[in-house]
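Can you keep this structure in mind? I'll have questions shortly.
One protein chain is absent from this view; the other protein chains keep their places.
First chain written, first letter: the chains are A and B, and each begins at residue 1.
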Amino acid sequence: MSGISSGFGTWNPIAWGLLILGIAVLALVLRSTGRRSYKKGTDQTKAFLSGNEEPSTPGDLHVRGGHLYWGMLDGLDAYYRRVRGLHTGVINDYVAWFVGALAFLGVLFVWVG
Amino acid sequence: MTALVPHVPALLIAVPLLGAFLAPIVGKLGRTTRNGFVALVLLVTAALAALLAVRFLGSNGSPILYVMGGPDGFAVPLPSGMATPIRIMFEIDAMNVFMVLITALVTLCAGLFSFRYLRDRSGGDLFYALFLLLTTAILGLEVTGDLFNFFVFLEITSIAACGLIGFQAWQKRAPEAAYKVMTMYTLAGIFVLLAIGLLYAEHGGLNMAYLASAIRGSVVDQVALTFLFVGLGMKAAAVPLHMWAPDAYGEAPAPVSAVLVVNSQASLYGLFRVMFTIYGGVANAVLLGWLIVALALVTIFVGVTVALLQNDLKRLIAYGALSQIGYMLLGVGVALVTIPTKPDFGFVALQGGIFHMINDAACIGLLFLTAGAAIRAAGTRDLNRMGGLAHTMRLTSVLFIVGALALAGIPPFNGFASKFLIYEGSFQLNPFLAVVAVLSSILLLAVFLKAFQAVFLGPRPEGASVGGEAPLGMLVPMVVLAAVVIGFGLFPGFFVERIVTPAARALWYGRDAYIHAVLGGF
Partner (left out) sequence: MSLGNLPFIASAMLVILGIYTLLFKRNLVKLVVGGSLIETGVNLFLVTFGYRTAGVAPIYTYAPAAKRMVLPTPQALTLTSIVIGMATTALLLSFAIHVYRHHGTLDARKVKELKG
């Protein structure tokens, strides 16, 4: 119950949970003092798609996995092309990495260490 | 029954081994009988692991020694007067107990999950034979105190794991993955054997405690350290030797992927045992520490960023699992670097790294099992074709969220507790390390968000190829793992004090006790 302590501070999840609960209760209290009037089924409750029409078939609504994070993947394209190029999938390259690491660490441990 | 209690370490290996060889025979009696038999074997193994933990806690911290073939007179005095321990012995200190608990938990849950998962497929007898053999070998890796015995169990894990990876041999990718993984495992095992041969030629003994006391740091010792480091590091999937890992975790059946993660962690444990106990007084701790910190940073970063690219659900989780190994390496590396200067902070980082092992095993196990349930319901693994499974699989999606949040280090789950220790420990060494670690955690949350959105969110899918909620036989193990995740998260102090700190102390300060238990008057 006392939580774990590192050199800098303590992490106590029970205390954190009580704090979050307190904040949530405060947020609910504040929210309950708001207005309750909205009309369901009109434009007030529909999703805003930048003025476009909502797609009719449900299949088009779902953003598929390959399209997510497009911006980040496109921005880091230089890095990704290089790293993906290294993961060739050819077994000889896997062995080459192994032998390279062996040689590098051999020099490191025997000469330096 | 009490006569069996001193023999628990040997029973821990013997029971699953017997189960592995009896499983095909019992399978002739019918599927339900075989499933019941395998469940019984796994439950007995878990009970033995718990008994071992209780017994170890009762022995006030000194390592338990179990000698194969008699307790007394196992140190044979040679004519020169030197007494060498010549039998194979199991030596169990707090770190071993910790690893055994992880293995027992994950193999039990994965085994129970696999009953329902493999119901519509044939070949179940051989699957359970290999599965129990893998369990035996991982447990053997974790309790043994003899280096050649370690190698034998390492090779058994390679063979059993690759047999299970290629289990779905009717598909196109599974045999290819199994071939590549087996080649890499064989290569690692051969170099570990070469290192063991060099150590034997140099010092004349194979017992870990004997080697720990006899090692002197000559060139041969350093060459053996290189081979052991690279071989065991490759099996633990440290970048840049990690390329087999996404193939392996991605193509294996879902319960097997969870056990493969435990296999990687057992190899990581072997690396720690070699570095801290055998080479403890001799290795250049600062050099080794900085090397491991560098490897850890690269592993964390590459694992998470390449995970964002994947369009195959299990490969995505596999890359996530890969980056978490980096966190364990980061904790241990920081600990090694700060041994001479700031040992208190280093101990905190070591605790974080070791605590992360059990957290990672539980979270990744949960994620792989939920992914298996989702794939079975959707019939495909491609993220571009799945969708809308949360309408029918509510509990499974909640469990996926729990596993993903826990692994990404969101409070109050257990991932945050261990990552908190790692962040704080690495921050005091160099703030850049903590920055990379925290950013990669956030990126991991992004990765699992991608998986969650692609698989579970979205409109209800049309077509009859989507099944309903995961059946009860698959839900119960997932709920057990989620309970471990939440329990470890809400009461981290209790678990850190009971099982993690003794394990960290055994690695850090326990070298003398380890040697003393075998060699007596050290």
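We adopt the following convention: contacts are C-beta pairs under 8 Å (C-beta built on N, C-alpha and C of every residue); 3 or more make two chains touch, one makes a residue touch a chain.
These numbers come from a predicted model, not from an experiment.
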>> Given that one chain is not shown, which residue among B:309, B:329, B:390 or B:519 touches it?
In response: B:309
> In the complete assembly, which of B:22, B:44, B:194 or B:339 touches the absent chain?
Replying inline: B:194
> In the complete assembly, which of B:182, B:261, B:348 or B:399 touches the absent chain?
Replying inline: B:182
> Which residue from B:8, B:64 or B:162 sits in contact with the chain not drawn here?
Replying inline: B:162
> Where the complex has a chain not shown, which of B:126, B:152 or B:282 is the residue touching it?
Replying inline: B:152
> Footprint of the hidden chain on chain B, which residues?
Replying inline: 148, 152, 155, 158-159, 162-163, 166, 169, 172-173, 175-180, 182-183, 185-187, 189-190, 193-194, 196-197, 200-201, 206, 246-247, 250-251, 306, 309-310
> List the chain A residues touching the unshown chain?
Replying inline: 84, 87-92, 95-96, 99
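Everything that follows uses one rule, which is that only the chains that are shown with their structure count from here on.
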> CA centre of chain A versus CA centre of chain B: separation in Å?
Replying inline: 24
>> Help me check something: in the complex, which residues belonging to chain A touch chain B?
In response: 1-4, 6-9, 11-14, 16-17, 58-59, 61-66, 68-69, 72-73, 76, 79-80, 83-84, 87, 89, 91, 93-95, 97-98, 101-102, 105-106, 108-110, 112-113
>> Considering only the defined contacts, which chain B positions touch chain A in the complex?
In response: 179-180, 183-184, 187-188, 191, 219, 222-223, 225-227, 229-230, 233-234, 240-241, 243-244, 283-284, 287-288, 291, 302, 305-306, 308-309, 311, 344-345, 348, 352, 382-388, 411-412, 416-417, 420-421, 424-425, 427-428, 446, 450-451, 453-455, 457-460, 462, 489-494, 496
